[in-house]
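A single protein chain has been omitted; all remaining protein chains appear in their positions.
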């Protein structure tokens, strides 16, 4: 796992709910911020891809296991790696830590599409190559 | 104030925070849903305007006074009226009720722009006419 | 599947992103609203359970498959059923429809805990009985 595949955030007040813990959907929001940082680090920033309009990478699957609650003010570290990579799509795996406790794991699957027709297309070679550098050993 | 200018929502778990009450920015989210319902009722649905690309109505100002806390599960009613209407922009006023208590008031100001150049432009006459029907007496 | 296990929403402007489609984490937010409606229908409203503090039902797993994009203004129907129910936890399955197209499927797993100690506990019999009425045949 390369140095670039780490992300950090603090649990904000608006991330929590009346039960006193992080609301699960907000973790997915933070993980997407982590994914955006990851893609920027390999020089495929999501905002540029959307603006240029040549390649879309919509989420086709997302899942998470929530092992321990996160609370307001907690510092959270996210480790990311590309856990699967094939011709048409790739999977980012996330391990979410608070201190030395792994509080959650997650993954998101991104499929390559033509943004105009929204038809599936192969991942461009340059992106495949960049993602390979993030693959877990 | 016409019958169309009312909106209802229930405070969801994710609207609240660890202090046990509705997080203020989420009220603005609900008020924008109310605004979308208002615009659909006068036959200027926001989604159609964005899709057609002939007129943009971005928020140029928003404000709210929060008088009493709202809690998870509370039923909330919103009364809306067009409180100001001039050649270039209009103001929607919101009164937010829980039971017979006015818990908050708010307003949003929407300016007409050309979505391509983002330059200010006059409100189209048809929209002005529709908004007049929502003006507070 | 009983009549209670349906939910409806319209894709709001703030549900979409600059790629023009619903942002995936916001679907999880809507599904939790659907879940809250489901629990209220079987007389176990989430807000009352949190307020009373005798039983917590945190999400321990969530996942979704996103088959087709949803756009601003789309009307969305959600069908829910309890797809798994054991002594300690239950799974709600969601089928998400736009018109006659199934645009996504999802599931959330809820474990019974003591809200004070956060230790796992068995689902109360009354809740188990209520959830059984929502089980898919």
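Order of writing sets the labels: A, B and C. Residues in every chain begin at 1.
Note that a contact is a pair of C-beta atoms (placed from the backbone, for glycine too) under 8 Å apart; a residue touches a chain by one contact, two chains touch by 3 or more.
If you're wondering where the values come from, they're calculated on a predicted model, not measured in any experiment.
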Task: Per the touch definition above, residue among A:12, A:55 or A:130 touching the missing chain - done: A:12
Task: In subunit B, positions touching the absent partner - done: 18-19, 21, 23-26, 28-29, 32, 47, 50, 56, 58-67, 69, 115, 118
- [ ] Using the touch rule from the top, list residues of subunit A that touch the missing partner.
- [x] 12-14, 29, 32-33, 36, 45-48, 50-51, 71-73
- [ ] Over the whole complex, note the residues of subunit C touching the chain we left out.
- [x] 13-14, 16-21, 23, 25-26, 71-72
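The rule is simple: only the chains that are shown with their structure count from here on.
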Open item on the list: If more than half of the interface residue numbers appear on both sides, call it same; otherwise different. Which is it for subunit B and subunit C?
Closed with: same
Open item on the list: What rotation angle takes the CA atoms of subunit A onto those of subunit C? Round to the nearest 5 degrees.
Closed with: 180
TODO: Specify the chain most distant from subunit A by Cα centroid.
DONE: B
TODO: Could you say which chain's mean Cα position falls nearest to the mean Cα position of the entire protein shown?
DONE: C
Task: Rounded Å distance between subunit A and subunit B, as computed from the means of their C-alpha atoms - done: 33
Task: Inter-centroid spacing, subunit C versus subunit B (mean Cα positions, whole Å) - done: 28
Task: Residues of subunit C whose C-beta touches two or more other chains - done: 29, 32, 47, 50
